[in-house]
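Contents: one structure, followed by commentary.
All protein chains of the complex are present and in place, except for one that has been dropped.
Order as written gives the chain letters A and B; numbering starts at 1 within each chain.
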Amino acid sequence: MEEKIRVLVAKPGLDGHDRGAKVLARAFMDAGMEVIYTGIRRTPEQIAEVAVQEDVDVVALSCLSGAHNTLFPKVVDLLREKGADDMLIMGGGVIPEDDIPFLKEHGISEVFGPGTPLATCVDYIRSHVKKEA
Amino acid sequence: MDVKLGVLAGDTRAVARAITWVENGDPRGAEVIRGVYASTGRAYIVGLTGSPGAGKSTLVSRLAALLAARGQKVGILAVDPSSPFSGGAILGDRVRMFEVALTRDVYIRSMGTRGALGGLNRATRMAARILDAAGFDWIFVETVGAGQAEVDVHDVAYTTAVVMAPGMGDDIQAMKAGIMEIGDLFIINKADRDGADRTATQVESVLQLSMTEGWNPPVLKVSAELNTGIDSVVDTIERHRAHLVASGKLDVLKTRMAKLDVLEILKARLADTMKQQLDQPAVQVELEKVASKQSDPYSLADIIFEQSWRNI
Partner (left out) sequence: MYDKESVGRLKAAKAKWQQGADRIPAGKTSKTYSDCRTSSGIDVKLLYTTEDVGEMNYMRDLGFPGEYPYTRGYQATMYRGRLWTMRQYAGFATVEESNRRYKYLLNQGQTGLSIAFDLPTQLGMDADHPLSEGEVGKVGVSVSSLADLEVLFDGIPLDQVSTSMTINAPAAVLMAMYIALARRKGISADKLNGTIQNDILKEYSARGTYIYPPAPSMRIISDIFAYCSKEAPNWNMISISGYHMREAGCTAVQEVAFTLADGIAYVDAAVKAGLDVDSFAARVSFFFDAHSNLLEEVAKFRAARRMWARIMKDRFHAQNPKSLMLRFHTQTAGCTLTSQQPDNNVVRVTLQALAAVLGGTQSLHTNSRDEALSLPSEDSVRIALRTQQIIGYESGVADTVDPLAGSYFVESMTNRIEEEALKYIAKIDELGGAVKAIERGFIQQEIQNSSYQYQLEIESGKKVIVGVNKFQVENKPFKNLMRIDSALYEKRHKELDAMKSRRDTTKVEAALAQVKVVAGSDANLMPAIIDAVDAYATLGEVCDVLRSVFGEHRPDASF
């Protein structure tokens, strides 16, 4: 069996800053993962649909415009509606620490803020990805 | 979730999961195929190949949009190269196909080549079977095909389209073998750019030297970006399909498809078994001998093959 970790790097909302998302995508690729990148300006509906079609293990949401509290939970809800309960959903961008508990309550398993080393994100995925029994 | 039933019902999540299983070589994938294979054979499979930058993804997106508007269900398998070093991949075709991301009846799956040569993923054919069983009318297999080597798309599709961009004409002159031979139609994309006519002429002149009976591969000029000429592509594919049916070639291709389905499974199983053999400690010892030139690769291969054959 040859399993690869499949990651969706997604940019919900109107934010166009993709430097971090692209650097992460490359880091994930270098770590042996298959990365699908949504491009910028995607709606939660589009992101959830892509995640299900691509049967990804991880959804990595990046938002630097401050709209994360609205957008991230929406993505989580839509995924749950589609029955994709087993995906690891993480977030990053410009997210104040005070918002992290709220996001975690709403299904984001971890938030990686500015300055997080790439290796930390990679290791987190490797140790937390839910592989089907 | 019963994946097999889900596939037959056309459920997106089930289809996606089934493709993951066949991609990973998970035995559950084989189970699904066993259960749904009888329902395959309806979908029409089109392969698209061509250099990076030719605009294949945008073109496929436009084709899917057009067909979906006509009430057809379209599945797209987009293959991108995996890194030979890390094994990972950035599967970037999707970015160009977002206008159909939420279109009902369009399903897109991105796949990495995962070490396979020839431009496709080993599981592409089984992924196509799954989409077929799920009721898709059209399946587009999109791959990277820069030159001679990436011709596998020809083995998974009934119609193969080669996509080019203006300015690539000189490469074509040099490229008489390979993708020039497998194309049933040639699409010059970005036709609004300078050089489109010239490229079309160059392609036509190369094609004249290699005519197949009954079907002259047409050269079309389109612009996926501007959404022009897309219907001519669909018309041409349908003409080719009609030709294949009328000439009986489609049946030949379907039999070939089935044969290759079996062959791929055999190859995969064989390769796995052989790899396992090579990892045996006893074999390691023999390998040392080959490395130190006390033996040669053929001799060792003969021994392993004979032994494995007894075990298969």
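Methods note: a residue touches a chain if its C-beta (ideal position, glycine included) is under 8 Å from a C-beta of that chain, and two chains touch if they have at least 3 such contacts.
Predicted, not measured: the structure shown is a model, and the values here were computed from it.
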Next on the checklist: Touching the hidden chain in the complete assembly: which of A:18, A:34 or A:55 does that?
Outcome noted: A:18
Checklist entry - So which of B:30, B:66, B:95 or B:116 would be touching the chain we can't see? => result B:95
Checklist outcome for this item: Absent-chain interface residues of subunit A come out as 13-19, 22-23, 25-27, 29, 37, 39-41, 43, 65-67, 69-71, 94-98, 113-115, 117-119
Checklist outcome for this item: In the full complex, subunit B touches the hidden chain through residues 53, 58, 90, 92, 95-96, 99, 225
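Simple rule for what comes next: only the chains that are shown with their structure count from here on.
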Item to check | Residue numbers on subunit B that touch subunit A, as the complex places them | outcome: 1, 12-13, 16-17, 19-20, 24-26, 82-83, 86-92, 94-95, 98, 101-102, 107-110, 112, 114
Item to check | List of subunit A residues in touch with subunit B within their complex | outcome: 1-4, 6, 25-26, 28-39, 42, 45-46, 49-50, 52-55, 82-84
